[in-house]
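Please find one structure pasted underneath; my questions will follow.
Only one protein chain is missing; all other protein chains are in place.
A, B and C are the chain letters, set down in written order, and residue numbers restart from 1 in every chain.
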Amino acid sequence: MSKKEFMSGDEAFAFGVKLAKPEVIAAYPITPQTIVVERLSDYVADGDLDSQYIHVESEHSAIMAALGSSAMGARTFTATSSQGLLYMAEGLPYVSGSRFPVVMMNANRATAVPWSIYNDHNDSMMFLNSGWIQVYVEDAQEALDMAIQAFRLAEDPRVMTPVMVNLDGFVLTHTYELVEIPDQELVDRFLPPYQTEHKMSLDAPKSVCIGVGPEYHMEFRYRQHHDFDHFPDVIREIDSEYREKFGRGYGVLSEQYRCEDAEAVLMTVGSITGSVREVVDDLRAEGIRVGVMKLRYLRPFPTEDILSLPESVKAIGVLDKNLSYGYEGTVYTNVNSALSRGNRRIPTKDYICGLGGRNISKENIRQIYLELLNPAAIQEGEKVSFVNLHLDQEVDKNG
Amino acid sequence: MAENKKMTLNNLPEEELFFGHKACPGCGGSLTLRLVMKVLGPNTFVVVPANCMSAVSFYYPAMNFGCNALASAFPCTAATMSGIEAAARAKKLEDYTVVGFAGDGGTADIGLQALSGAIDRNDRIIYICYDNEAYMNTGVQESGLTPFGAKTTTSPAGKVQHGKLTHKKNLFDIITAHGIPYAATASVGYPQDLINKVAKAKACQGTSFLHIMAPCPTGWSVPIDSTVSVAKEAVECGLWYLAEYENGEYKLNKDPKEFTPVGDYIRKQGRFKHLNEDEIREIERQRDATWVRIHEKW
Amino acid sequence: MNRPSTVRYQYPKALSEIPLPIAQAGVLIDINSGFRTSRPVFDHEKCVGCMSCYAVCPEGTIYRGESGLQVDYDFCKGCGICAKECRFKAISMVPEEGENE
Partner (left out) sequence: MLDIRWYGRGGQGAFTAARLLGRAASVYEGKYAMAYPSFGPERRGAPVWSFTRIDDRKVIDRAQPEKCDCLIVLDETLVTEKVNEVLKPESVVIMNTVKPEKYGFIQNRLVTLDATGMALQFLGRPITNVAMLGALLGVTDIVTLDHADQVVKDNFPTKLYEKNSALLKAAYASVRGGSEE
């Protein structure tokens, strides 16, 4: 029987990992991921989880130990955040290039300098090109559910690609919510033990992490790229089976909320979506037609979903908790690229927000929607703006 | 068990587990690998970080290891081995060995942190540092194990700076300071001694570490047939030593009554060609100090 | 001699043929003798079969044949360590003439 528990995002994710029964865990503590590794250590120490926990001395070793473990065909988990993810940088394409289905939890946190332990997405956005699948969750329940789904997805023979599950630091990792915990037997049926021939074994010895010269290097990359073509279908299949078994699903690469007949749509990533949903409800109650599109996966990117937005949409805003300095938020770049691929001309605007844990209020979001309702101004005006900046804007403009 | 029968040069298994690779002729590193793999056998998981040994043996589509092998990132030979070992434990594998081959830079410089972590966990892995005293794969740059005075492409024999300015890191002491179950130094100049130590490491239940002197004719500027003889001379003149650390005790496997002249060893190698008499005397002084310490401490 | 043999590798011609970057162990595509300027030749009269040469060969190309120790010239790089280390002077390095076979 499933039961309900009041858990933080970190705790919920750790519990999801426990239900997924990884054979090997290699992780190094970093705020705000720490509770995940503490809970997993507890489960192993108490015998509630039969897993080899490797107490690595750094994140670089965590990801490379995970590579070694996954290369043996063992279900493998690691977790990190921010500076730790950056320290792992070298290992990320090692794992994805080798096509080993490691699952990682990343607690999204700002990157130094100025250093900060608080939330934004500058850490994971640096690694959109790392070959990992990236998914961002909205609440503790989705965190737990995606811990389980991530292993199923990564290990699917059509996928064989590592998955990074991103949780917003503190606002999600350290916030307690009601979470429904699935029954272990049901999880076991949904996620059977990982079986693969894609591994080193004494019966069939392999050379792993091979080198490929200029003559054939591009062909290997070509395959890696095109394998992503199949991932959306696999994600859809897994999510609908999950919904069937556990009564909860999250859609595929993205989720549209009240986008039907919407004039303005705001794109979100992660836990900010909840507040945006409430603003949408408030505005809809006032007869204002707005919607929100939650981008769950950034790799693979929900290009088709974005292009499927109704014709009623006259302006799109993007909430970017990250910034490619000197240019724009990275989600914005990707959204515009999707629109361009589909030859859809909709005015767009980037809203840089929440950097280093800056609060984003419902009033902030409301003002963004009101601005988006004037598509002509969006078309003509500044494309990149900052939300809730603690500066006197007037002085800035005059100065 | 086959391990019970002592392995000698005469009864080494015929199977070649590291073969057909593209290493330079006379490579001390590949000789090290070949000999070690003879002892460890086919049920071995090998980790090689970015170095000559991985560069010459993982180049698609040719694969030169006959057993399982993984070409890992430079800083984390030990961590990758730990991951393999943990997975083998999780899968309840029996009768296997996990070994890593990193060079001097891969061990004493960039790989030291991960190695220290693995020894701390006492994972059942064999870490082998094949020491050719510089970053040879990238074209002979100075490492922490490059000896005093040696010329490399980043410690040139210039007008004001004469090769490497500092002495060779004392890696063996760094490792034994961890209280590791088994550590030893060895040399390709002494194959039987090397084989004996690999057999001990294979039987060790925790982390074991072998520091093997493996000359690189290219980087040392010596003839390609002198890899083994120059390795022997390093031991004979006292600049390298054969020792073990087991159960907290040090043991010298060879304790020369007197050393051959350092100058004879030095002058044969192009990398030391620029050194003057004072600098050679400095190398001798360092050697003597090392041996005083060895005799006092061990 | 117990080692992998050389195979003719089929390179991929289509997306579906491109392998994942994990390969069968022990696959040889070509021979290594291009390195060599001279080759070791055994004098079987002098050889006592001590196997020192075998132990110090970086390539693993010396093996026990029907008439004593043999060299796999496809993979010998001609470094000459075997000849130098032989206490019985049973190996001599003979210069290669022209192209390698």
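In the analysis below, a contact is a pair of C-beta atoms (placed from the backbone, for glycine too) under 8 Å apart; a residue touches a chain by one contact, two chains touch by 3 or more.
What you are looking at is a predicted structure, and each value in this text was computed from that prediction instead of being measured.
Asks: Wait, the hidden chain, what does it touch out of the ones we have here?
Replies: The omitted chain makes contact with A across the full complex.
Asks: If I consider the whole complex, including the chain that's not displayed, which of A:Ser41, A:Ser201 or A:Ser275 touches that chain?
Replies: Checking each option in A:Ser41, A:Ser201 or A:Ser275, the one touching the absent chain turns out to be A:Ser275.
Asks: From the list A:Phe170, A:Phe190, A:Phe231 or A:Tyr369, which touches the chain that is not on show?
Replies: Candidates A:Phe170, A:Phe190, A:Phe231 or A:Tyr369; residue touching the omitted chain: A:Phe170.
Asks: Touching the left-out chain: which of A:Pro29, A:Pro93, A:Gly211 or A:Gly357?
Replies: Final answer for the missing-chain contact: A:Gly357.
Asks: For chain A, which residues touch the unseen chain?
Replies: So the residues of chain A touching the unseen chain are 4-6, 31-32, 117-118, 138-139, 170-172, 174-178, 271-275, 277-278, 357, 359-362.
As a convention for this text, only the chains that are shown with their structure count from here on.
Asks: Draw the chains as dots and join the ones that touch; what shape do you get: line, ring, star, complete or other?
Replies: Its topology is that of a complete graph.
Asks: In angstrom, rounded to a whole number, how far apart do the mean CA points of chain A and chain B lie?
Replies: 43
Asks: In whole angstrom, how far does the Cα centroid of chain B sit from the Cα centroid of chain C?
Replies: Result: the chain centres lie 24 Å from each other.
Asks: Among all residues of chain A, which ones touch two or more of the remaining chains?
Replies: Correct list: 71, 205-210, 212, 216.
Asks: Touching two or more other chains, which residues of chain C qualify?
Replies: If we look for residues of chain C contacting two or more partner chains, we find 11, 21, 23-27.
Asks: What does chain B use to touch chain A in their complex?
Replies: 42-43, 45, 47, 54-55, 57-60, 63, 65-73, 75-76, 78-91, 93, 96, 113-114, 116-117, 120-121
Asks: Which of the residues in chain C end up touching chain A in this complex?
Replies: Per the stated touch rule, the residues are 11-12, 15, 18, 20-27.
Asks: For chain A, which residues count as touching chain B in their complex?
Replies: It comes out as residues 23-24, 26, 51-52, 54-58, 60-62, 64-74, 76, 90-91, 94, 200-202, 205-213, 216.
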